[in-house]
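Here the complex is missing one protein chain, while the rest keep their positions.
Naming follows writing order (A, B and C), and every chain is counted from residue 1.
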Amino acid sequence: TICYLGLHALQHRGQESAGIAASDGKRIRLFRNMGLVRDIFNEEALGQLPGELAIGHVRYSTYGTSTLENAQPFVIRYSKGFFAIAHNGNLTNAHIIRHQLVRDGAIFQTGMDTEVIAHLFARSKQVSVINRVVEALSQVKGAYSLVMLVNGALIAARDPWGFRPLVLGKLKKAYVIASETTAFDLMEAEYIREIEPGETLLITEDGLSSFRPFKQSEEGRCIFEFIYFSRPDSVVFGANVYEVRKRLGHQLAIEHPTEADLVTPVPDSGLPAAIGYSEKSGIPFEMGLIRSHYVGRTFIEPTDQIRHFGVKLKLNPVRKVLRGKRVILIDDSIVRGTTMRKIVKMIRDAGAREVHVRISSPPIISPCFFGIDTPTRKELIASHSTVEEINRFLTSDTLKYLSVEGLLNAAGNADGCCTGCFTGHYPVETPYDLDSYQMKLFDQVIIERRGHS
Amino acid sequence: TICYLGLHALQHRGQESAGIAASDGKRIRLFRNMGLVRDIFNEEALGQLPGELAIGHVRYSTYGTSTLENAQPFVIRYSKGFFAIAHNGNLTNAHIIRHQLVRDGAIFQTGMDTEVIAHLFARSKQVSVINRVVEALSQVKGAYSLVMLVNGALIAARDPWGFRPLVLGKLKKAYVIASETTAFDLMEAEYIREIEPGETLLITEDGLSSFRPFKQSEEGRCIFEFIYFSRPDSVVFGANVYEVRKRLGHQLAIEHPTEADLVTPVPDSGLPAAIGYSEKSGIPFEMGLIRSHYVGRTFIEPTDQIRHFGVKLKLNPVRKVLRGKRVILIDDSIVRGTTMRKIVKMIRDAGAREVHVRISSPPIISPCFFGIDTPTRKELIASHSTVEEINRFLTSDTLKYLSVEGLLNAAGNADGCCTGCFTGHYPVETPYDLDSYQMKLFDQVIIERRGHS
Amino acid sequence: TICYLGLHALQHRGQESAGIAASDGKRIRLFRNMGLVRDIFNEEALGQLPGELAIGHVRYSTYGTSTLENAQPFVIRYSKGFFAIAHNGNLTNAHIIRHQLVRDGAIFQTGMDTEVIAHLFARSKQVSVINRVVEALSQVKGAYSLVMLVNGALIAARDPWGFRPLVLGKLKKAYVIASETTAFDLMEAEYIREIEPGETLLITEDGLSSFRPFKQSEEGRCIFEFIYFSRPDSVVFGANVYEVRKRLGHQLAIEHPTEADLVTPVPDSGLPAAIGYSEKSGIPFEMGLIRSHYVGRTFIEPTDQIRHFGVKLKLNPVRKVLRGKRVILIDDSIVRGTTMRKIVKMIRDAGAREVHVRISSPPIISPCFFGIDTPTRKELIASHSTVEEINRFLTSDTLKYLSVEGLLNAAGNADGCCTGCFTGHYPVETPYDLDSYQMKLFDQVIIERRGHS
Partner (left out) sequence: TICYLGLHALQHRGQESAGIAASDGKRIRLFRNMGLVRDIFNEEALGQLPGELAIGHVRYSTYGTSTLENAQPFVIRYSKGFFAIAHNGNLTNAHIIRHQLVRDGAIFQTGMDTEVIAHLFARSKQVSVINRVVEALSQVKGAYSLVMLVNGALIAARDPWGFRPLVLGKLKKAYVIASETTAFDLMEAEYIREIEPGETLLITEDGLSSFRPFKQSEEGRCIFEFIYFSRPDSVVFGANVYEVRKRLGHQLAIEHPTEADLVTPVPDSGLPAAIGYSEKSGIPFEMGLIRSHYVGRTFIEPTDQIRHFGVKLKLNPVRKVLRGKRVILIDDSIVRGTTMRKIVKMIRDAGAREVHVRISSPPIISPCFFGIDTPTRKELIASHSTVEEINRFLTSDTLKYLSVEGLLNAAGNADGCCTGCFTGHYPVETPYDLDSYQMKLFDQVIIERRGHS
């Protein structure tokens, strides 16, 4: 149940599928399905997951196709018992290791990079569980924040660069691990500290032991967690996300002062930055766009005709507020630009005199290879268009982005962050044209298994 | 499809069930189910609803139990063809008429007051459709905003007091009817005017005719539509809801000035009033509570243990923002007080120094008999507690409500509104102890029909 | 539960839908669905149907379309409580009465003739339940074997001609009613007697009372119950069905002696007659065709291509038995002739030298208006073809039918049977071209209600 609450608080990190694996010390039971946490787990499902240890996972696919096969946690039986693993991040050498393992006769069940770790663990000749885990992790590269369940032990591990967050908390006498502190809030657990880059934790009945088998080579913390991905109420990499976002709004007001009648956010992603912008600039804050509560991030409408209405189903302008006004429209980022273009049009149609788009991050010019589901470079509008071209595409009056320096200053974490998506420079070597390569390697396996209808 | 979009925009008015009835001039096809609009209608379902005329409905039950039987629209075959009806509001004499009809051998299929109108229509000896409708409506009392489909005609009607909103729009050459203008925004239809209290509209291929068979006895427009029920982007009773709510915030700041460090809303219901309060008072606006997007208004969690977490699943405090601060917490209303009590505790636990609750409406002391799903009088905390007692119950430092006069002034619609829930004075005589009487009359019929699992 | 067992034993009488209505003396609960008894009722469903009185129904549609709306029992609330009804048979004047009722403002929920009886019952001004039932039944014509549940009483009624069977049994101290005695066998109830044509039974806590309000005008017992419809282990109209069918085989051997090597039935419909034919003729009995147990009567295969294999999915020849042999193939009746044609081809393809088709009933030349689902006259091959033409169509060497006289003699019930389907003479006046008339009247109402998917 506690695990359920935690997953619920992290629902924003993945809406494709969710799962929980629970151990009573002897057996592991797994329950997982496609869909949202609230739809997957009912009283019956939770009742079938007894035991004192559990790991959970919500997934959106950055690797492998979106099927039940690829839902996590992933559970196997190895020579000494059971091994369950849940993974946040992306490995950059999974395809090479997988290729070698298959050549040696290994049979893969899924298209996930995570399964590579399970095979390495199963094949390890090490005796102790912790040594098996370390041996397996020593062979993989890239981003991983992992929780594992091995017989009666819970293990957590974070890659040496620390791409994705992972935090340690305490609930009464038990330790809990989560991607974001918001999970602890819901569980009523106490936040202790970040699990450090390169650290591996072993949690057993005897308590917690920390291992640092890998050199912390360089800091790779994902700055996009601050900008968009984490919940505003979380503490990530040691800072409160809402405050960081408000500071990004302050910085945006400083870098790009604008004459206007009101500041309005794209709800809810631009809300904290808009409050910050309004505060710093003194221009009144208004909710010029209303968001429907009945549409989620991944909402899919039944017909093409209706999908076309996508943004309109989600957002609606308050005409009376916007009519005749000079509007500063704030959002956290622009990916393809198509949604923002529709929003600008919506605001103009509602009668706004001017629309000034202000983005609280720099232009995204390069894909993420470490766990954020950015599209291919070609689809990133800023990878091939200048700011002025984007402004014309959006049909806005002006468009301004935050600078990389402003971003790092406002984030207050300047040294240890990966800004690869804004600069094209990554802390770890990335495979050439990773996306298309993956496609060739794994996407041929189409296995369909259906449950009872 | 247009009808689908309209229902989507009105989803907030009812999440229990939804339905669409469509006519191709000869037949009426009905598709309805329990649940949300987006879950009920898929491409296949909409494909089965061809025709040029359609009416839709979303329902939350104020009358009759919550079963598929009671989903609307309600369709019958009468002697000259088909009659479909969708109803917003509550009749106050339905039980009396139903009793008479059953005694005469009428067979009722549902527990809804709406079915009474269908029987009166079917039994009418009038020849013309409009006369049949008028004869049926002349016998019922209470709140009704109706849309009906009779063979090839669309009919809309609003009760003489005008309790619930009903608006007329135009989409290309076709007329459209909806509860709120937000439906028109999504359809890209143009708003024309309110349908007036006591007015009946007949829309056929030949155009629109207006009938005013009933005297507009007195204005009964529901002020709660402004406070809570309508979407902020709608125009209701001629005014924009967001603006009214901001003005309520202004008025609240005038009536109850408070020394504090920040103003924060209960999202999203208190948002416009909080912006208004901040604007008028000059105290900074902050989002001290974050709302999860994965929980709807009617969200039901799988286990009791989890239901206990209700508010926590939905809202989480931003500790860093609240710690050590004097907080003005704004919401639109208090019904039972239990939710607000949890929110106050949540803000204190996050470290706030003081919590001042400000409500942008007066205390609710009496139930609604005209279509708002208020609980029984006993459950309304303000019906039996003073403001000071409620303040103690909430554990807030201070609690202040808006005055009835302030409300009416800010709403700018002072003469023509029903404020029965705040005053106990209703524009129409209400049946003594209506709720329990209904129970006796209809609740014995338990018919279960199950679809394929 | 007892009711469940009874329905199970009568599954062969209808596979479209099934339902049970149960009364605890105060309320009636109804559970019904499309499909087979075993698929509809699970432990949970039966648990929701407590109470000491219950009626059940299995349906195949002879009237009204095949939807959940039209599943029985049909339950209404009338002025003094609840009324549930389950109906076997067809009324011949339902459309006329329905027309009148609708003109008077009655609202029909379904397309079933059965609902007419419910309306007549609800509108009756009689005080006692039994008088209401009698008044309602006095207005309808045609075939009805009914069970009704009114508040705490169980009522059974059979039309004056006795078209469809209805039997009374006793289980410990309780009376039970069923279409066939095979239901009693499963319930372990004792068979008492037929309910007589024109008889109405009232069963209450005080015991059983018999009423005979209607003159037994003429005997109309359906001879097709013997030939095909009833189970061989049932006692129908006082005779054992298996024995009657064997005697039909005897009679067939007497009327049409044939030189051949073996007698083989179309399983399972021709089995008893084939045993009888073999016994009387001395020609060896063999199972030359094997029936798959995984195909029911109403089996629907997924693709057209596979539907084409219909008979082959159900029956397969035993080549070794048939090769080089002169085969007498026995079945109970021929409707369209298309299935028999495929079977004859199958037997020839398996190597049979000669195929002699022998049918243990006369040619069907006219449709049934009283509850057997025969197709329209045009589709009945014997309505427009001579026996010799049918023989050519079937590609059999010879084809012989039993005579009407032989049938009546073998059935031993010669006076009191309806043989309308063989002779075109019916004991009750039938509406001209009933089928198409019905279509015009009711089939426009297409109401779709879907359960949760």
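FYI, a residue touches a chain if its C-beta (ideal position, glycine included) is under 8 Å from a C-beta of that chain, and two chains touch if they have at least 3 such contacts.
Treat the numbers as computed from the prediction; the structure is a model and nothing was measured.
K.L.:
What are the shown chains in contact with the chain that isn't displayed?
P.N.:
Listed by label, the shown chains it touches are A, C.
K.L.:
Pick from A:123, A:320, A:353 or A:377: which residue touches the chain that isn't shown?
P.N.:
Answer from the full complex: A:123 touches the omitted chain.
K.L.:
For the full complex, which residue in C:124, C:182, C:200 or C:391 touches the chain that was left out?
P.N.:
Looking across C:124, C:182, C:200 or C:391, the contact with the absent chain belongs to C:182.
K.L.:
Out of C:96, C:171 or C:318, point to the residue that touches the absent chain in the complete complex.
P.N.:
Only one of C:96, C:171 or C:318 touches the chain omitted from view, namely C:318.
K.L.:
Please identify which residue in C:142, C:220, C:272 or C:362 touches the non-displayed chain.
P.N.:
C:272
K.L.:
To test your reading of the contact rule: which positions on chain C touch the chain that is missing from view?
P.N.:
Those residues of chain C that touch the unshown chain are 1, 4-5, 8-9, 11-12, 36-38, 41-43, 45-46, 182, 185-186, 231-233, 235, 240, 242-243, 268, 271-272, 275, 279, 284-287, 290-297, 299, 301-303, 305-306, 309, 312-313, 316-321.
K.L.:
Determine and list the chain A residues touching the chain excluded from the picture.
P.N.:
Considering the whole complex, chain A reaches the absent chain at 26-35, 45, 48, 68, 75-79, 82, 102-109, 118-119, 122-124, 444-453.
As a working rule, only the chains that are shown with their structure count from here on.
K.L.:
Taking the touch definition from the header, please name the shape of the chain graph: line, ring, star, complete or other.
P.N.:
Per interface graph, the chains form a line.
K.L.:
Can you figure out the chain closest to the middle, judged by Cα centres?
P.N.:
That would be B.
K.L.:
Would you mind checking which chain's C-alpha centre is most distant from the centre of chain B?
P.N.:
Chain centre farthest from chain B's centre: C.
K.L.:
In angstrom, rounded to a whole number, how far apart do the mean CA points of chain A and chain C lie?
P.N.:
For chain A versus chain C, the centre distance works out to 62 Å.
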